[in-house]
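For subunit A:
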Amino acid sequence: MAFFRVEELSMWFGGLAALDGVGFEILQGSIFSVIGPNGAGKTTLFNCINGIYKPASGSILLNGRELTGQKPHAIAKLGVARTFQNIELFSQMTLMENLMLGRHLFMKTGLFRGGFMWGRKSFAGREEVLHRKKAGELIELLELQEYRGRPVGALPYGIQKRVELGRALAMEPKLILLDEPCAGMNAEERRDMIMRIKTVKEALGAAVFLIEHDMAIVMDISDQVLVMNFGKPVAQGTPGQVQAHPEVAAAYLGEDDPDECLA
Partner candidate 1 sequence: MDMERDHYEDVAFFTSRLGVFWFVILASGLLLFPFIASNYLKTYYIYVANCIAVNVIAAIGLNLLVGCTGQISLGHAGFFAAGAYATAALTGKLGAPFLPALLIAASLSALLGFLLGLPALRLEGPYLSIATLGFGLTITQIIGKIQYLGARQGLHAPDLVIGPFNLNSDAEKYYLFAAMAFAACLFARNLMKTRVGRAFIAIRDSDVAASTMGVNLMIYKTLAFAVSAFFAGLAGGLYAFVLGYIQPDTFNLLMSIMFLAMIVVGGLGSISGAVAGAVLLTWLDLTLRNVLDVPVLGDWLKSLSQSYFSITGVSNIQYIVFGSIMVLIMLFEPLGLHGIWLRTRQYWKARSDRGRRG
Partner candidate 2 sequence: MRTHILLASFALFFLIACMGFPAFAEEGVTDTEIHIGQWGPQTGPAAAWGSVARGTGVLFEMINEKGGIHGRKIIYHTFNDAYNPAQTLAGVKQLQESVGIFAWVGGVGTAPGMAVKDYLMERKVPWISPASGSMHWIDPPQKYLFATYPLYKMEAKALCRYSVEILGKNRIAIAYQNDDYGANGLKGAKEELAKHGLTLVAQVPVDTGEGDLRPHAAKLKQSDADTVLLWVAPKHAIALLGAAKAMKYDPQWMSTSTCSDYPYLYDISKGLWEGVITTFFGDGPDSFGPLMREYKAAYDKFAAPGERWGTFFTAGFGFAEPLVEALHRCGRDLSRERLVEELEKLQYFRGVMGRISFAPFDPDDPMCRQGQTEVFIAKCVEDGDMVQLTDWLKID
């Protein structure tokens, strides 16, 4: 069942088409990857989905609800979480606090109940404990226990990536957008990360929407792959179908060029 649909999505940056008629569907609980060379519009696509950019035309539907035109926080409330290409963690907060922001939507403590938190029996105290427990479970799932109370800004890169994943998961999303979760990692770290993505996906039952450059990974774990170039969809299908698609090779390796060969 396609619970997430993008239809004819287009967006321009000063006359340059960043997205041009992109459309696809994501099935519940599946892993969907989008690949393409630099500047193909993948991150722009993410930004449109979670409301940071406003697309020029087209629609984005989550369970039949229109996402375009909504503010990011409203889209988050509908169950879309994401990570960023260049880690956007709240660097001066501890790991736990970062995850607690993921729980922001589920909490009710406001200004007064928070400011006048009086002991563990108070509303704020109870709520804090409850959600910290939930976040604690995630910490365990991601094996981050030893960094629990440390400010994330000073953690190693790979750990930060994992924290960001955890933060997105803390939102209990229906759809999770992962923008290059393995960027800048070595092969071992990548494998590790992919394993975790798989586990949490299965544990939480969310659909994963992935941007990744490591083809081996993409082809390995994706259910569906979308290839983009110049903001346009080039091909879509299972990893096998995509690999066989001639235009994909052209997008990546450059097209064959007779006069080049003569040189």
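To be clear about the criterion, a contact is a pair of C-beta atoms (placed from the backbone, for glycine too) under 8 Å apart; a residue touches a chain by one contact, two chains touch by 3 or more; residues count from 1.
Basis for inclusion: all candidates are chains of the complex that A comes from, given by their letters.
Note that the structure is a prediction, hence the values are computed from the model and not measured.
> Subunit A in this complex: which of 1 or 2 touches it?
Only one candidate touches subunit A in this complex, namely 1.
> Could you pull out which subunit A residues touch candidate 1 in their complex?
50-52, 71-73, 75-77, 80-82, 84, 88-93, 96-97, 100-102, 104-105, 107-111, 113-117, 120, 124-125, 127-129, 132-133, 136, 139-140, 145, 148-149, 167, 171
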